[in-house]
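Note that one protein chain of the assembly has been removed; the remaining protein chains are unaltered in position.
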Amino acid sequence: MPSLQETPCLRKERSVPSLMWNVTLALCTLLVLPTVYYGWRPLAMAFVTVALCCLAEVAVCLVRRRTIHSDPSLLVTGLVIALLMPVNAPFWMPAVAALFAVLVVRAPFGGTGCTPFNPAAAGVAFVTICWPERMFSYVNSTIGWVLPVFGDCTYMEVRSPAGVLKEGLKPDIVPLEMLWGRFVGPMGTTAMLVIGACGLFLVFRRIANWEAPVFFLLAAALWAALCPRIACSPLTSVKYELMSGSLFFCAIFMVTDPVTAPRTAVARSIYGAFCGALVMAFRHFGAYEQGACFAILASNAIAPLLDRAAGAVRVWGGKIVES
Amino acid sequence: MKAKTEQTRPSGRSTLRETRTVFTNGLFFKNPVLIGALGLYPVVAAGYNLRMAVELSILLFLITLPTGLVCCFLGGLIPNWLRPGAVLAVNAVFYLPAAWCLNQLFPGSLHSLGIYAGLTICNSMLLSRCNDYAPYHLARAVLADVFGCMIGYSLVLCGFACLREFLQRGSVWNSNTGTYIAADKGTALPFFGFILLGFAAAFTKWADNRRDKKAERRVPRG
Partner (left out) sequence: MNMFMELCLAALLAVAAENVIFTGGIGFSRVLRAARKPKTIALYSCFVGLFSLASALTACYLGPVLLSNSTLLFMRPAVYAFCAALAYLLVAFVLKTFLPKIYGKVGAILSPAAINCIVLSMPYMQRSFAMRPHEAAGFAIGTGVAFFLAALVLSEALARYRNEYMPKAFRGLPSVLIYVGILSMVFVGVTGGRLFG
């Protein structure tokens, strides 16, 4: 693993730990509302996921006979996985996702700063493929039941707005109400205002670059406006698409991953737009109601090509683009 | 293994040692799948249950053995540019009796294998051994290579299939082992095969590296 100061994706005055601690802080704020609605289960799930990420990394370090660093990027991976799970998911699901993320996506490629794919996206994608029914059934948050911390929660399962849209139907909830986060969906993706605030925090603190998420959201909004899945006005379609599922969450926390996103501003803009369009394509044509993780994996694969193309364009145009 | 052009007659022991080396290279140290990345599709896509894996292994063996021998005896007579097409044609010829034998051993297997049965004719491991190795080596080397590669390939194919079927169904070859794991068909898909293959290839590479280090330490100094 590169030393914590050597990761090439950072500006000079930043270090990996400070960047990751800020992202971790932002992610932790997303645990507040689910804890209020559902009890201690979301916190327990986040704790288990993060703990497993760390334990897996320790195991890898022991096998490789390397010194064990404290690596806050594991916290980010674990929290992202937990926040993308339904709150009623059995604990082994985020556990499997966490182990997949660390042992398959991180460790073979060298660890922090070297991964070609976003580990959390890959872990969630793996679990989605293996257990799609469990991934997309949610407990109704408006009833006000406190869920058992560790037990089974397969009662009163309902479809999320993303699932309803996938079937070509209009969700019961109006877009304005979705802002307050009181609707079913993956644990950390429904609190729109909090996610937006986190995004502004990360961008203004220069922890995340703005190009990728902005172009991501613009591309997704454009597609939603031009090709609505339900019979409604373009604006309503944009509101539903941007606020349902994990699209907004992925725009702020996964598309901005400095390791897997391109290095140059031009490439990041194209990357964001491509990813946004791909998310909408998955929503229209894909097999699952949420395809953000798959879109991110595909975009991670073309990120090096975009960097190379952007570099070539810089050379030909003779114009220096700030990276 | 000595090429056909050499005139010296090797001693019996060194021939046996060389034959054994060729065999073990094909079996493990230069395993066609794990090191050569040849013949990937049966392992990743078709090898999700043990029965299919065994059927494919048998079919592949029944095509590779005669084709390898034909290419060994006649391959050197064919111009290089013509040989790939000729090898494919020979594969196609030997596919017919091989497929018939397989269907006798496992009735209905050709139908259940579907596209994968026909594509064994073009298996890159088969083409590689018959086109690049067999024409330039002695018959015993070719036999050792065919057996080594086929056993190594089949072990990987069947081993993976065993694991994937067990994860998928909790049993192997439709026999009930008495356990059940809540896994969906995700493990039957090619992506899982690729990932398993990656880890197996890493293990093989690690074993290879260790063997090389031991061999270096055994070389006397001075």
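Lettered A and B in written order, each chain numbered from 1.
Everything that follows uses one rule, which is that a contact is a pair of C-beta atoms (placed from the backbone, for glycine too) under 8 Å apart; a residue touches a chain by one contact, two chains touch by 3 or more.
Quantities reported herein were computed from a predicted structural model and do not represent experimental measurements.
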Out of B:77, B:115 or B:215, only one touches the absent chain, namely B:115
Among A:108, A:148, A:196 or A:234, exactly one should touch the missing chain; which is it?
A:108
Please identify which residue in A:58, A:146, A:174 or A:301 touches the non-displayed chain.
A:301
Where the missing chain touches chain B, by residue
35, 37-41, 43-46, 48, 81-82, 84-86, 88-89, 91-93, 95-96, 99-100, 110, 114-119, 121-124, 127, 184-186, 188-195, 197-199, 201-203, 205-206, 209
Just checking the interface: what residues of chain A touch the absent partner chain?
1-2, 64, 104-105, 107-111, 113-114, 116-117, 122, 125-126, 128-129, 132, 282, 285-288, 291, 293-294, 297-298, 301-302, 304-305, 308
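The working rule: only the chains that are shown with their structure count from here on.
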Chain A contact footprint on chain B (complex, rising order)
183-184, 186-187, 189, 191, 195, 198-199, 202
Within the complex, which stretch of chain A touches chain B?
104, 108, 126, 129-132
